[in-house]
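With one protein chain removed, the remaining protein chains of the complex are shown where they sit.
Showing subunit A:
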Amino acid sequence: MASTSFGKKACELVREIAESEAGTLPPYNQDLMRTIADQCADHGEAMQTLAVQINEVNDAEDDGAEDADAREDKTGSLRTGMFAHHQAILRNKRAMLVYLNERMNRIKDLRWQIGTGLPDNVSSNLSHGERAFFTKYSENLNEYMREVDLNLTLDLEPPKHHKIQVRCLEDRGELFTRDGSVDLKRNTVHLMWREEAQPLIREGVLEQLDDDGC
């Protein structure tokens, strides 16, 4: 049986996510997750072995060689062993869920802050399952927003002005807005409606200039 460190690896995993800066998403630690799952399997096997031993002791009843107390002692210590392994699995599971859950919360935040498309450098830090979750979460939110007919990802901060001054950071060509069309060229400054500018600010096409300036 491989060595089972009783939760050391799991502790490492939790520490990793706890010590990472809030709002960042470090690469998904597939190796460590794998190791912990393997350890759980080992714990599971150990439990099976112990269970078999307990049964053996109980079956030996007919021999009459041991009295009831001694048998009780023996199975008692075996049961304690089983319990320790059981708790070790629960602890590992808890640690894995803490890790997954914290990452999931950060992934959810990404949907609100960045939008439906993840940039490659973020996406590559996600596990396959996490990318699938992001897609589902995003779809579900879109569907809800369609149903209530309100884009909830706008106005994450209380608004000050209804129009904002923005500087264009890359060539985007013509954009049709409520007030007619604007030509988004690099380094030009425009006065735009908040609602129309916000998605582009998030995409990094526009940059908001000082709020008090407008």
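Here is the rule we go by: a contact is a pair of C-beta atoms (placed from the backbone, for glycine too) under 8 Å apart; a residue touches a chain by one contact, two chains touch by 3 or more; residues count from 1.
One rule holds for everything that comes next: contacts and distances are computed from a predicted model.
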Listed names "DNA replication complex GINS protein SLD5", "Acyl-CoA N-acyltransferase", "Glycosylphosphatidylinositol anchor attachment 1 protein isoform X1" or "N-terminal acetyltransferase catalytic subunit Nat1", with the criterion being the UniProt name of the chain not displayed: "DNA replication complex GINS protein SLD5"
Sole contact to the chain not displayed, among A:Asn55, A:Thr80, A:Asn140 or A:Thr188: A:Asn140
Residue ranges of subunit A at the interface with the undisplayed chain: 33-34, 37, 40-41, 43-44, 47, 86, 89-90, 93-94, 96-97, 100, 104, 108, 129-130, 132-133, 136-137, 140-141, 143-144, 147-152, 154-155, 158-159, 161-162, 178, 194
